[in-house]
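Have a look at the structure below, then the notes.
Only one protein chain is missing from this complex, and each of the others stays in its spot.
In this document, chain identifiers A and B correspond to the written order of the chains, with residue numbering beginning at 1 in each.
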Amino acid sequence: MPQTKSWIVPTLYIFFLMLPIYWLVNMSFKTTNEILGGFSLYPKEFTLENYITIFTDPTWYTGYLNSLAYVGINTVLSVAVALPAAYAFSRYRFIGDKHLFFWLLTNRMAPPAVFALPFLQLYSAVGLFDTHIAVALAHTLFNIPLAVWILEGFMSGVPKELDETAYVDGHPFWSFFIKIFIPTIAAGIGVAAFFCFMFSWVELLLAKTLTSVDAKPIAATMTRTASTSGYELGLLAAAGTLTIIPGAFVIYFVRNYIAKGFALGRV
Amino acid sequence: MNKQINQKAWLFVLPVFILVAFNALIPLMTVVNYSVQETFGDNVFFWSGLLWFQEVLTSERFQNALIRQLIFTFSILAIEIPLGVAIALTMPRKGPWVPVCLVLMALPLLIPWNVVGAMWNIFALPDIGLLGYTLNALGFDYNFTSQPGDAWFTLILMDVWHWTSLVVLLAYAGLVSIPDAFYQAAKIDGAGSWAIFRHIQLPKMKRVLTIAVLLRFMDSFMIYTEVSVLTGGGPGNSTTLLSIDLVKIALGQFDLGPAAAMSLIYFLIILLLSWVFYTVMMRNEDQ
Partner (left out) sequence: MAQITLDKIRHSYVETPSKEEDWVLKEVDLVWEDAGAYALLGPSGCGKTTLLNIISGLLHPKQGRLLFDAEDVTDLSPDQRHIAQVFQFPVVYDTMTVYDNLAFPLRNRKVDEATVDKRVREVADFIDMGHRLDERAKGLTADGKQKISLGRGLVREDVNVIMFDEPLTVIDPHLKWQLRSKLKELHQRVKRTMIYVTHDQTEALTFADKVVVMNLGEIVQIGTPVDLFERPHHTFVGHFIGSPGMNILSCEPDSAGARFAGGTVATENRLSAGESGKRIELGVRPEFVRFTAEDGLPADIVKVSDAGRYRIVETRCGGETVKLLVGEGDEIPADGARLAFDPSNTRLYADGWLAGEGR
């Protein structure tokens, strides 16, 4: 195994990964004139104009806030309801448990394109159209099954003796669950939250369909820009660059948990 | 683990059940409803039986989209799975570079899908994109907005860029979970690197690779946003995959009946193929 040259492969791969990202960042510092003027490997007339536009124009920066709002609500909600459910699946047998678990997972396989139209009608009917809640709820469709799946894996790794000891020590159930059990599987919660964040943050089809003005995600603002105001590539690139940042932050903080979470064979 | 029988456990599952049911069952019922009815507007519906299903299944448009979808999915599986495993095998198992590698590799996974599409659009533009410009400078006649072959090349390259890291992370996690003793025993037994891969690493990665294949299969079958931003299904219909077509029919033309029927067929195909994958990959496990 220890091939001395083996680092070349991951290095080349990472280089390949960085190329399009570099190009995006590169574009974001160029003026429109330079972009349309032709090909250049780095910005010759370095400008922050595109970023200034985004941070001063409310249609742009509210997009970020909207995205973060529904992603945040979704992550908290998904993990919160998935915790007791995952506990039930990992510790108890009950009527229909296996079918229920499988049914939950099938929702992970549901194409958002299938649900876009019915969701639009459903959330309009209950008066939630164009709210953060609507998008957050819609994203639970695939995030709750995922969170249950991940957390169940982690919980099954915790020996049952922990629960039993706690009962013997006289802890009531909820106090055991919150004070002892949840800290024990903190890594699992981190991984579950990471994936909920990730899939809610990157999804656009449902988010775009369920919003029009008040809760419009940043990603949707970008598509509108691309289509209506012509060829503002620099602005588009700057907005795109900014959407990478929250993700990068989140990965950095959970980097040690990711490998552990994957190691359990669950995603 | 021996599980206790406890029907009260349903109470724990209830919030999940209600939320997912609200999100899954009501829309699914809507879809089923539309799929068997016909409307001429004005909210007046007529029973149409399996008419829409027949229409969708026999339409050349659907069949072509399905074929394109299958070609796309199997191409990216054939590239991403071996590539991901190969990269994971060459990654260092410990040391200061591991977290750096992991963070950089995970980065594409965290980029909103339309930004991925937009980024690749800019990257591949023939006149000012790095990829497009370089290819043309090297003498290739490359233009993904007008030539179907180039559009497919760009699409697959984009997906490889976007998702190979998921396979790498999973395979890598499978690899690091192998105790050192296995490598040590193999060394003492005089095993070469192929034997180590074949008899230690591959069997231990089987579970995570099953998950990788399933996830990549499902997600690539559902792909919409990236393609829609990069090529919009074009040029012509050359990159119109299933979900692109579906959104065109449902949200573009508001043809509710055919869209609903297509949705159901689409969903069933994914379920069926996932199940087939799962059984085939797990078959050895149960022996």
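The criterion applied here is as follows: a contact is a pair of C-beta atoms (placed from the backbone, for glycine too) under 8 Å apart; a residue touches a chain by one contact, two chains touch by 3 or more.
A quick note: this is a predicted structure, and the numbers were derived from the prediction, not measured.
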>> One chain isn't displayed here. Which of the visible ones does it touch?
In response: B
>> Which candidate, B:3, B:61 or B:199, sits in contact with the chain we can't see?
In response: B:199
> Which residue from B:18, B:100, B:137 or B:185 sits in contact with the chain not drawn here?
Replying inline: B:185
>> Take the complete complex as the reference. Which residues in subunit B touch the chain that isn't displayed?
In response: 179, 181-182, 184-185, 187-192, 195, 199-200, 203-204, 287
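The definition used in the following text is that only the chains that are shown with their structure count from here on.
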>> How many angstrom lie between the centres of subunit A and subunit B, each centre taken as the mean Cα position?
In response: 16
> In the complex formed with subunit A, which residues of subunit B make contact?
Replying inline: 1, 3-10, 12-13, 15-17, 19-20, 22-24, 26-28, 30-31, 86-87, 90-92, 97, 99, 101-115, 118-120, 122-123, 127-131, 133, 161, 164-166, 168-170, 172-174, 176-177, 183, 193, 196, 207-208, 211, 215, 218, 221-222, 224-225, 229, 242-243, 246-247, 250-251, 256, 259, 263-264, 266-267, 270-271, 274
> Tell me, which parts of subunit A touch subunit B in their complex?
Replying inline: 1, 3, 6-10, 13-14, 16-24, 27, 35-36, 38-39, 41, 77, 81-82, 84-85, 87-89, 91-95, 97, 100, 104, 106-119, 121-122, 137-138, 140-141, 144-145, 148, 156, 160, 198, 201-205, 209, 218-219, 222-223, 226, 233, 236-237, 240, 243-244, 246-248, 250-252, 255-256, 258-263, 265-267
